[in-house]
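Removed from the display is one protein chain of the complex; every other protein chain stays in position.
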Amino acid sequence: MSINDSKIPFLSVKEIDVFRGATHVLYNVSLHVFQGEIVSLIGANGAGKSTTLRTISGLIRPQKGTISYTPQNGVHALHSLDVEDIVKAGIGHCPEGRGIFSQMSVYENLLMGAFLRKDTTAIAKDLGEICEMFPILSERADQPAGNLSGGEQMMLAMGRALMGRPNLLMLDEPSLGLAPLVVETIFKHLEGINKEGVTILLVEQNAIMALALSHRTYVLETGRVVMEGDSSDLADDENVRKAYLGG
Amino acid sequence: MHWKNPYIVIVCITLIVSALLWGAERAVNDYILTIMQFVGINIILATSLNLTNGFTGLFSVGHPAFMAIGGYTTALLTFPAIKAPLFLPELPSWLLGIEMSFLPALVIGGLVAAATAFIIGVPILRLKGHYLAVGTIAFLVIVNVLLTNMSSITRGPLGLNGLSPFTNIWWIFLWVVVVCYVSWRIKFSSYGRAMISMRENEMAAECCGINLAHMRIMALAIGAFFAGVGGGLWAHLITALTPNTFSLIMAFNLVVMVVVGGSGSITGSVVGAIIFTTTIEIFRPIEEGFELYGVAEVLLALLLIVILIFRPKGLFGTKEPFSIPQTPKIRNIEVS
Partner (left out) sequence: MNFEYIAQQLINGLILGSLYALVAVGFSMIYGIIRLINFAHGEIIMIGAFTTLGLLSTLGLPFWLVIPAVILVCAGTGIIIEKAAFRPMRGAPQVTGFIASLGVSIMLQNLGILLLTAQPRNFSIPAYAQKTVKIGSVTCQLIDIVIIITAPLFMVMLMVIVNKTRLGRGMRATAENLDVARLMGVNVNRTIALTFAFGAGLAGFAGLMWGGKFGQIDPLMGFVPGLKSFIAAVIGGVGSIPGAILGSYLLGMAEIWFVGFLPPVYSSYRDAFVFGLLIIVLLILPNGLLGKNIEERA
């Protein structure tokens, strides 16, 4: 499968420096994602993975560097756009800890995913499709989202992100706190979503699953990209095995 | 700057200021002297509030209530036994007969305020953050209502007047020195460090074995003591006392002094008190001359908001501009 046909990366993060308060968190981080790929960003706790995603989404501004997003309709300089505009451009972010609105119903959470959309019929159709993908959501449609189990919440978060019809879907540690079987199901869904044309940028502590799912991987260590390459190559690499795959 | 013996510095500063005051007493007119006395009382009030709020990170807005309690207690104790039955016929007879001299009455006023702080502190200090602030406002209102209505002791809204003008610049100076000294000793002691650790991170402090409830109540009580003394000094400066003096506006003014100066900094509270009092006095003729009542408070409120937006730590932050450490600095530690 030749995903790297287009020369221009879908998402291009170039040499960003990010600070949280006075602390320097990301040093000269670069990564790119081509359309149709699944790229994963792995690393230990505190490496700066979440910060990277939050910077791409616009919640944090980089001190230096650029982030460009090049979908069908032009180039967007994400590093200077508002979060609202970044979302409008087609980037969905499934945040750390899922970030579901526990006091709103499952149905309302899904609607929040489509917050910026005006096409009501299409929204209704998408709701139906999401419920087909994750039947548990239609079962619990009117219950407060806080009642769902961890795995169900992850499905809700993914469904909610998909309701925005994103071109690029970013997920922050989807496996966090979930049982291995549940993680497998989630990752299978991600594979399916990717096959339907959604480009995925995945941040994970669970390196094994991330390397298995993604086409390419970046390794982040204390704010710096220390390795990058095809996931299959990295999975065989000595250093990566020792540091992240248990030898 | 490091000083080998901090006490020499304190004595020097005290002597210099005393000399200045002695000169001022002879040189300046009564009006300015009165303003200096107000500055002094505000210093006492702001510094004691800084002790409660700034050191421990509590947020108490109830300071004027302690002032009121101390003030009324002192006033009743110094009230001439001859006049008492006329003014306050319903006062219990043992109280009627008492006529104390100023200092013991002030101290007792402070102690009564501190005792009140102990009593209400137990329930109220369980609240946190802005809920504590709201709780202390409630306390302030309740005290106000009680003072206004317990006419047998307080003469209600009319208040007490004709109090003997005991307060003078030297009494105020004495108490300024005491409150600053106490604050300074506490801040640079292990006790104070425990308080400050509470402010920075409660959970971590608790894990270090610090008894949070005990610290909170002590902070409130010590602050209340000095607030009570301040109230007594106030009463005998103005020679009159009404419940309305000790209002939320006064609480707000004290908060302005502490926040502008820097919550946690003793110097900050002193400077904040000076800025505040002089601003009010400068604007008084403007207010009266141009009938622009309220302009000083508007400006002070604006100053507060501006400081909170642009320099939330205040002028001095939590630091003092010079450091007089209690323990000698350890040099050349050998690591084996």
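Note that the chains take the letters A and B in the order they are written out, and that residue 1 is the start of every chain.
Rule of thumb we're sticking to: a residue touches a chain if its C-beta (ideal position, glycine included) is under 8 Å from a C-beta of that chain, and two chains touch if they have at least 3 such contacts.
Values in this document were obtained by computation on a predicted structure and should not be read as measured data.
Residue A:Ser57 is the one among A:Ser12, A:Ser40 or A:Ser57 that touches the chain missing from this view.
From the set A:Pro9, A:Gly164 or A:Gly223, the residue in touch with the chain omitted from the display is A:Gly164, counting the whole complex. The residue from A:Pro9, A:Gly48, A:Pro62 or A:Gly113 that touches the chain not shown here is A:Gly113. Only one of A:Thr23, A:Gln72, A:Gln103 or A:Thr121 touches the chain withheld from this view, namely A:Gln103.
Check B:Thr14, B:Thr148, B:Ser164 or B:Thr279 against the missing chain and you find that the one touching it is B:Thr148. When you scan B:Ile8, B:Ala138, B:Leu158 or B:Val178 for touch with the missing chain, the hit is B:Ala138. What subunit B contributes to its contact with the hidden chain is residues 59, 61, 123-124, 126-131, 133-135, 137-139, 141-142, 145-146, 148-149, 248-249, 252, 255-256, 259, 292-295, 297-298, 301-302, 304-305, 308-309, 312. The missing chain lies against subunit A, touching residues 57-59, 83-84, 87-88, 93, 95, 99, 101-104, 108, 111-113, 115-116, 160, 164.
In this text, only the chains that are shown with their structure count from here on.
Computed centre separation for the pair subunit A/subunit B is 55 angstrom, with centres defined by C-alpha atoms.
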